[in-house]
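With one protein chain removed, the remaining protein chains of the complex are shown where they sit.
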Amino acid sequence: MGIEVIFKGKNLIRLLEGLGIAMKISMISVAISIVLGIILGMLMTMKKPAVNAVLRAYLEIVRIMPQMVLLFIVFFGITKMTGINLSAETASLIVFSFWGTAEMADLVRGSLISIPAIQYESSMALGLSGFQTYVYVIIPQIIRRLIPLSINLITRMIKTTSLIMMIGIVEVLKVGQQIIEANRKTSPKAAFGVFAVIFLLYYLVCGPISALSKMLEKRWEN
Amino acid sequence: MDLEVIRSYIPLFAKAFFLTLRIGWIGIALAILIGMLSAFVLYFRIPMLSGFIKFYIELFRNTPLLIQLFFIYFGLPAIGLSISAEVCGAVALGLLGGSYMAESFRSGLEAVPYIQTESAMALGMSKGRLFISVILPQAISISVPAIVANIIFLLKETSVFSAISLMDLMFTAKDLIGLYYDTTESLFLLVIFYVIMLLPVSFAGSFLEKKMRYSMFGD
Partner (left out) sequence: MEEILKIEGLSKSFDDLTVLEDINLTVAKGEVVVIVGPSGCGKSTLLRCINGLESIEEGKVLLDGETVNPTTGNIRKLRERIGMVFQSYDLFPHMTILDNIMLAPLKVQKRDKAEVKKEAEELLARVGLSSKKDNYPRQLSGGQKQRVAIVRALIMNPEVLLFDEVTAALDPEMVREVLDVILDLASQDRTMIIVTHEMAFAKAIADRVVLLDAGTIVEQSDPISFFESPKTERAKKFLSTFEYSKQ
């Protein structure tokens, strides 16, 4: 079935290294997205019309533009328009952070507005200061809502970074293609085995993360 | 930006647009069908099948469309199962989308309060009648926002079809950039055509969501 190719030489290690590159780009993008997303999400609840209009436009762009298109715009477009030569890695970090920040901001905004007014009022009625209300009552509740959703964002980010092969980064799919190419003569069925293994690898990475997100969501639902 | 270039590229992009749209919507129709059937299996807890469907949903929700496409388009022929790029695109999109749609329909079904079943039974309805005329319509309307979000997601995902050499919008843009280096014009048209494809769905989604909320809560 072509799976034997995987265990030839360093092929499995090469595949895993390829996956590592996709993971590295996802993790950096997620980290940037979470920080910027929290800031933007908070800005969105402040009811400043001008800020809101800009942020809504930003969210709508991200909502309807495929990440692939964004990747092309940044990777090819920016180079052409400004003459700055972005590396494929930099371009993908920019695009995935741009996308992830919008997603995260929307999650933060949703969590913030989902806290009922009575939670603020009963804290005030107990004499808690605004600062104490946030620290002890509001933020812990928001974090409980956000952590599962942010973990979910990680899996989506990992899945989306599979696109980076399209702008020439050698990640797991590209390594897979190279392995298939190199073994075309000896293992004609390699395409099946290699892609099945990559399929499984993605599942083994994202499956447990999704499961963790679901578990936390269940545990913390009120 | 050169308007002349843009004008000369429009037919190429339009052709690619209709190809993307066709495969995209066939895939979405397939996704809705697979999703609904899967949701029924889960809702009625059909033995054996439930386990299989759960595994399918897990597998396809946790892997990128790109690998799904590669597996179907390059992997399966290696063991003798060849399909055309177009069919592969629609099938892969249908399988990916089905796993998302299944979750949306299932939570819609589960969100219909049990009292609805009971009151329909109290009216003497048969189980089948009850499911079709009481539970299902409510479940579908509850699922609408999630379904629209899925459709937008799937239409965006069509952008990876170029990886299996389908002459879609991405492919056309990439091709023209590579051949003539008209990067700005190609990217501009790429964006415009994706806006044409997705903006109406996005608006329809917001509209439906508001309308639904009105019919459910009168607010």
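Order of writing sets the chain letters: A and B. Residues in each chain are counted from 1.
Here, contacts are C-beta pairs under 8 Å (C-beta built on N, C-alpha and C of every residue); 3 or more make two chains touch, one makes a residue touch a chain.
Here the structure is a predicted model, which is why all the values come from computation and not from measurement.
A.B. asks: Let's see if you follow the contact definition: name the visible chains touching the chain that is missing.
C.D. replies: Spelled out, the missing chain touches these shown chains: A.
A.B. asks: Specify the residue from the set A:9, A:116 or A:208 that touches the hidden chain.
C.D. replies: Touches the omitted chain: A:116.
A.B. asks: Which one, A:46, A:84 or A:125, makes contact with the chain that was left out?
C.D. replies: Of all options in A:46, A:84 or A:125, contact with the hidden chain holds for A:125.
A.B. asks: Which of these, A:107, A:137, A:163 or A:191, touches the one chain of the complex that we don't see?
C.D. replies: Of the candidates A:107, A:137, A:163 or A:191, A:137 is in touch with the missing chain.
A.B. asks: If the hidden chain were put back, which residues of chain A would touch it?
C.D. replies: 116, 118-119, 121-129, 132, 136-137, 140-141, 144, 220, 222
Assume only the chains that are shown with their structure count from here on.
A.B. asks: Roughly how far is chain A from chain B, going centre to centre by Cα mean, in whole Å?
C.D. replies: 20
A.B. asks: Tell me, which parts of chain B touch chain A in their complex?
C.D. replies: Chain B residues touching chain A: 58-59, 61-64, 66-68, 70-71, 74-79, 152, 156-160, 162-163, 170, 173-174, 177, 183-184, 187, 190-191, 194-195, 198-199, 202.
A.B. asks: Over in the complex, which chain A residues touch chain B? Could you list them?
C.D. replies: Going through chain A, the ones touching chain B are 1-2, 60, 63-69, 72-73, 76-77, 79-81, 155, 159-160, 162-163, 165-166, 173, 176, 180, 188-196, 198-199, 202-203, 206-207, 210.
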